[in-house]
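Below you'll find the structure, written out as C-alpha cells, and then a few comments.
The complex appears here without one of its protein chains, the remainder shown in place.
Think of it as A, B, C, D and E in the order they're written, each chain with its own count starting at 1.
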Amino acid sequence: MKKIEAVIKPFKLEDVKDALTEIGVFGMTVTEVRGFGRQKGHKEAYRGTEYTVEFLPKTKIEVVVPDNLAERVVETLIRTAKTGSIGDGKIFVMNLSEVIRIRTGETGDRAL
Amino acid sequence: MKKIEAVIKPFKLEDVKDALTEIGVFGMTVTEVRGFGRQKGHKEAYRGTEYTVEFLPKTKIEVVVPDNLAERVVETLIRTAKTGSIGDGKIFVMNLSEVIRIRTGETGDRAL
Amino acid sequence: MKKIEAVIKPFKLEDVKDALTEIGVFGMTVTEVRGFGRQKGHKEAYRGTEYTVEFLPKTKIEVVVPDNLAERVVETLIRTAKTGSIGDGKIFVMNLSEVIRIRTGETGDRAL
Amino acid sequence: MKTIAQQRVIVSLLMVSGIVAWMTLGVAVNGVMAQTTTEAPPATSAPAPGGTPPTAAPAPPAKIDTGDTAWVLTSSALVLAMTAPGLALFYGGMVREKNALGTIMQSFIILCLISVQWVLWGYSLSFGPDVKGIVGSLAWMGLNGVAMDQPNADYAATIPHQAYMIFQAMFAVITVALISGAYAERMKFSSFLVFSLLWATFIYDPLAHWVWGKGGWIGTNGGLGALDFAGGTVVHISSGVSGLACALVLGRRLGYGKEHMAPHNLPMTVLGASLLWFGWFGFNAGSAVAAGALATSAFVVTNTATAAAALAWMVAEWLYRGKPTVLGAASGAVAGLVAITPASGFVGPLSSIIIGAGAGFFCYVAVIVKSRLGYDDSLDAFGVHGIGGTWGALATGLFASKAINSGGADGLFFGNPGQLWLQFIAVLAAWVLAFVGTFVILKIVDWTMGLRVSNDEEQLGLDLSQHEERAYS
Amino acid sequence: MKTIAQQRVIVSLLMVSGIVAWMTLGVAVNGVMAQTTTEAPPATSAPAPGGTPPTAAPAPPAKIDTGDTAWVLTSSALVLAMTAPGLALFYGGMVREKNALGTIMQSFIILCLISVQWVLWGYSLSFGPDVKGIVGSLAWMGLNGVAMDQPNADYAATIPHQAYMIFQAMFAVITVALISGAYAERMKFSSFLVFSLLWATFIYDPLAHWVWGKGGWIGTNGGLGALDFAGGTVVHISSGVSGLACALVLGRRLGYGKEHMAPHNLPMTVLGASLLWFGWFGFNAGSAVAAGALATSAFVVTNTATAAAALAWMVAEWLYRGKPTVLGAASGAVAGLVAITPASGFVGPLSSIIIGAGAGFFCYVAVIVKSRLGYDDSLDAFGVHGIGGTWGALATGLFASKAINSGGADGLFFGNPGQLWLQFIAVLAAWVLAFVGTFVILKIVDWTMGLRVSNDEEQLGLDLSQHEERAYS
Partner (left out) sequence: MKTIAQQRVIVSLLMVSGIVAWMTLGVAVNGVMAQTTTEAPPATSAPAPGGTPPTAAPAPPAKIDTGDTAWVLTSSALVLAMTAPGLALFYGGMVREKNALGTIMQSFIILCLISVQWVLWGYSLSFGPDVKGIVGSLAWMGLNGVAMDQPNADYAATIPHQAYMIFQAMFAVITVALISGAYAERMKFSSFLVFSLLWATFIYDPLAHWVWGKGGWIGTNGGLGALDFAGGTVVHISSGVSGLACALVLGRRLGYGKEHMAPHNLPMTVLGASLLWFGWFGFNAGSAVAAGALATSAFVVTNTATAAAALAWMVAEWLYRGKPTVLGAASGAVAGLVAITPASGFVGPLSSIIIGAGAGFFCYVAVIVKSRLGYDDSLDAFGVHGIGGTWGALATGLFASKAINSGGADGLFFGNPGQLWLQFIAVLAAWVLAFVGTFVILKIVDWTMGLRVSNDEEQLGLDLSQHEERAYS
C-alpha cells in the first residue's frame, strides 16, 4: 500500500475529491495546513505595523491506496489540482507497512 | 521505529490516550482533520441553499514507538477506538528512519 | 528524498523557517497540532469544574528534501527549535518514494 | 424511526393549527382591535359629578407623561436585549461548539414564542381582572381592553397601559429563557417549544399574578404584602427552581464528568453578561414605571450590587482555588443582578453592596456544591438564579427601608421582622409552584413526545441534529 | 496594472478633493453655524394678530418637550446601532470568513460616509423646502437654518429640529447599508464607496422627500396620502429592489452553486439580528417623534409582528424541509421587522400578527424561489427587504385603522379600499425609482471604475485584497 499526500490549493478540494472518488478511491483524510514555498505571500497591516505573511492556507489530502492504484491517483491529483500558477502544491508518495480498519480489524488492501 | 497514524472519532481521544499511556507510550501528537469515507455525511441548509457535507470531523493521532511496541499499540488502538459503527477510522503503520529529541539531541528509541 | 517532520513549540516557527531558508530549503508545510508528552499540561477551571489539559499546542513542520540535505536540516532544526526546557519536541525522518510538483509534473529532487 | 416521524407530524400539526388559530382569532378580533384606543377610562377619569363647584377642580384624568413613557419604552427595549442577544450569548458561549446555535436559538425563539403568547393570553392571565387572587381572567385576551392611549392606574398611572403591557412582556420572555441554562445541550427542540409554552402559561402567568397582579394573594397590590420590586420571586426563583427540576428530570449530559466540556467561547459569554448588566437597568429601574427618584435609586443600587457581587465571587474563587477567573467575575455579576432585583426599589446603596457581595459568595458556593452533588444543571440556572433569587428575596426582608420607598415596607434591620416572614412565604410559594409545576409539565411532555434528543443526536450536537446548521464554517 | 494604479489615483484624488472641499466649506459656513440656534421660528410661533384680547394668550410658541426629546435621541442611538454593529454583524456572519471584515466594513463605512453626506446636503435634499414635490432644495445645506433649539412643526412639533434631522440621518445610513447584502463578497471597495454616495444622493434623498418631505408628492405631508410610518417604501423597498438590480448587474459570485458558501459565523448573525430587533424599536416607535400613545402602539406591534414572522418562517421551513433552522428564525424576525415598518403607526396588535406571519412566509418563499431562479442576491437583500417591504406597504393599505392613529387612514379591511390603491402607487413609484436609478448608477460606476474585484482578488477574499487585513489571526 502507498500513502499519497498532496498539498493543494484549498478551493480545489471539491474537484479533487470528486475525481478521486470516480477512479475508485473510497476514503481520504484532509487537514488544513499552511504552506511556505515559491508562491509569495501577502502583506497585512494593523495600524502602524505591517507584516509579511509567507505562510499561505493550503489543504493537505492523505489517501492510502493499494500499490496498483497509486499511479492513477497521482495522475488524477495532478490533473485536477493544477491551475498552472505558482503554489499549486506537491505530491508526496511513501510506503506503508500496514493498514487496519478499526471497526473490523481487517488489514491490508481490504481495510481500504 | 514505527510511526503509527490512526484516524479516529474525536470523542474517543481521551480513552485512547489513557489506554496508550497505560501500555507505556509516553508521547503522541494529535491533529484535527476531516475525513471522507463510507460513513455518510450530513445535510446543512442555509436559507434557500442546501449542502451535503461529506467530510466529517475526525482526529488523527500520531504515535512513534519502538518496533517491538508497535503491535501492542495497534491492538490498543483497535480496542479503544472501536464503536462498531461505520466511520471508526483507520490505522496506518510506516517505518521511520530516524527519531531525534530536540531538547537533548538523543536519537533512536531513547528519543521517545 | 526524505521527509522530515518536526513537532516544535509554536513560537519557534519564525526562527526555524528563517534558518531553514538560509540553508537552502525552499518549501515547507506547517500544521497546528496538539502534543502530549513529558511536558506537563495546565489546569483550567470553569465555575465548579476543573480540567487538566494534557494536550499542548505544538506546531508540526513537514519538510521534504533531497537525501543529502537531510542531515543539515535536522541539525538546523535542533539548533533553532531548542529552548532546553521540556517539550521542545521531536524530529521524525522517513523515506519518500516519490515527489511530484503539481504545477509542472516534475518529479524527484527537481520537484522541490 | 416511525415514532419520530409521527412525532414530527404531530408537532407540525400542532404548530400549524396554532398559527391558523391565531390568524383566525386575529381576523375575528380585528374589530376589537380598533377599540383598544377607546378603553372605557377607569375610575381615575370618571366624569366629575355635576354638582361639583367649579373652583374645586375635578380629579384630573390620568395623564400620560412623556418622560415616564420614554423611560418605560427604553426600558422595554433594554429588557428585550437581555434575552437576545444578552442571555442567548451568555449561555451560547458556555456550551460546546456543537451546541452553540441550538442554545442561542432557545433564547431567541422563546422571545418570539412568548411575545405572541403574551399578547394573545399571557398578559390577561397575569394582569387581567383578578380571579380569587390566583390568576387573571381571560378578559384581556388579544389585548382586548388594554388601551394604547390611556394609563391603567392599577399598574402605572402615567404611561399608556400598553406600555406597561409590553414592558411586562419582556419579563415573561426572559424568565422562560433563563430556564434553558439547566437543560442545555440535550433537549429536543420540539419538546422544548411545547414545554416553554406550557410553562409560561401555567407557571409564569399565575405566579406573576400572585405577586404583581391587582388582587394577587402574595404581593403588595392587594395581597399579603411581600415585596418583589422587579422579579426576585416571579423571575429568578421561578426560573432557577424550575431549572433544578429540569436538571433532575432530564438527567446528565452524555459524558458529564468525563468529557471536556469547557465553554467554547468565553468572550461571547462576557459579552452576554455585559449586555445583561446593561439591559438590567431597564429591568430594575424600569420597574419604577416612571423616570424619577425611585428609578434613579433602583438604577444606582443595581449597578452597585452587581459590581460588589462580581468582586465577591472573584475574591472567593481567588482564595479557594488560587486564581480569579473571568467566567467567575461574569457569573458573579449576574448573581448580583439577580439578587438585587427584588430589593432594587427598597434599599439604599450601602445595603446593596452587602446584598451583592452575599450573592457573589452564595452563588459561588452553590456552584461548587453542585459539582459535588452531581446533578447536571449545565449552565447553573439554579445555582445563579435559584440561589441568587432566594437570597435576594430574603435580603429584601432584611434591608428594605421606607426611607427609600415610602410605598414599600421596612425590613428586619429597619425594625420590622414581620417583613422577613412575608418574604419567606413568597419564596416558599414560588419554590413550590415552580418545582412541582415544572415537574408535572416535564413528565407530560416526556410521555407524549420525549424530552431528550437521542444519544447519537447528542453526540452530533444540537446544531446539526436539531437544525442542520453549523455555528462556524 | 496601470489602470488599477490610475484608478487608485483618481479615487484618491476624488476622496482628497472631497475632504478638502468639506473643510473649506466647513470654514466658510462656520459663521452660519453660529446661527443654527436662531432660526426664525416658523408659522407656529407667528405673532398673534393684533386684535386678540390680551387675556387670550397668543398661541404658545412650539415648545421642546424633554420626554419627547429624550425618546427621539434614544431612538436615534438605537437606529445607529442597527447599522453598526447590528447590520454589520448580521451580514458579516453570513459571508465566508475571507470576506468577513470587508462585509462588516461596508456597513461601518456607510455609517460614516452618509452621516457626513446627510449633514452637508442629504437632509436638505430630503426634507428641505419643497421643489415641485420632487426633491428638497439645497437651502438647508450644511444644516443652515436647521435649528438646534427650536422645533420644526412640519416634522416634529415638540423636539429640536436637529433632533429630527439626526434621527432621519440614521434612516438614510441604514438604507444604503442594507443594499450591501446583495453585492456582498465581490464588489470593489472604491467603487462601492462611490456607488453608495451617488445612491444616497440620487435615489434615497428624493424618495424620502416624495414620501415624508413637506410637499412630497406621495406621502401624507401634502401628497397623495400613501401611508409609510417608518419606511416601508423609503427604506426597505428602495434598498431591496436596488439590491436586486445590483445582483443582476454584478452577476454571481465565483463558484456560486458549486462551492460551499455556508455562513462563517451564525452566532454573529443572530447577534446582529437581535441588535436589529433592539434598534428597530427606535426605528418604528421613534418615528412617532414623541413619547406617547403612538410610540407605545408602534412599539407593541413591532415586537409582535417580529415574533410572529420568526415563528412563521420557522414553521414554513419545518414543514417544507423537515427542520427548523436558526438562520431561518433570525431571517424571519428581520422580515417581520421590515414588513411592520410602514404599518407600525397605523395597525393594532392582532393585525400585526397577521402582517408578521405573512412576512415570514412570503420572504421564505422568496428565498426558496431565488435559489431556483439563479441570480445571486448573496444575503437576500431583495428577498427580505424587497419582498417584505412590498408586503408591508400593501398590508398597511389593508390593516390601517384610524382608531389607532387618527392622523392616518383606514385600510381596505376598515372600509377604505382607496388606501390600498394609494399604497400600490407608492410601491410602484419606489420600485421604479430604485430599480432604474440603481441600474443607471451601477452602469456609470462600472464604465468609469469597474464594479467587481478581479477573480484573483475574489478568490483571495475582500479582507486581504481590499484591506490587507484578516478577520481572525
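Quick notes on this one:
Quick note on the criterion: a residue touches a chain if its C-beta (ideal position, glycine included) is under 8 Å from a C-beta of that chain, and two chains touch if they have at least 3 such contacts.
This structure is a prediction, so every number in the text was calculated from the model and none was measured.
The chain not shown here makes contact, within the complete complex, with A, C, D, E. Interface note: of D:198, D:254, D:354 or D:460, the residue touching the hidden chain in the full complex is D:354. Checked against the hidden chain, the listed residues D:134, D:403, D:428 or D:444 yield one contact partner: D:403.
For chain E, the residues in touch with the chain missing from this view are 8, 12, 15-16, 19, 22-23, 25-27, 29-30, 32-38, 64-71, 73-74, 76-77, 80-81, 84-85, 88-89, 92, 100-102, 104-105, 108-109, 111-113, 115-116, 119, 142-143, 148-150, 159-160, 162-163, 165-166, 169, 189, 265, 268, 291, 463, 466-473. Contact between chain C and the absent chain runs through residues 11, 14, 42-46. Those residues of chain D that touch the chain absent from the view are 65-68, 70-71, 74, 78, 96-97, 260, 262-267, 270-271, 274-275, 277-278, 281-282, 285, 290-293, 295-297, 299-300, 303-304, 306-308, 310-312, 314-315, 318-319, 322-327, 329-330, 333, 348-351, 353-354, 357, 399, 401, 403-404, 413-414.
Assume only the chains that are shown with their structure count from here on.
Both copies, chain A and chain B, contribute mostly unmatched positions to the interface they share, with under half of the numbers common to the two.
Counting partner chains per residue, chain B shows two or more touched chains at residues 31, 44-46, 94-95. Listed for chain D are residues 260, 468-470, each touching two or more other chains.
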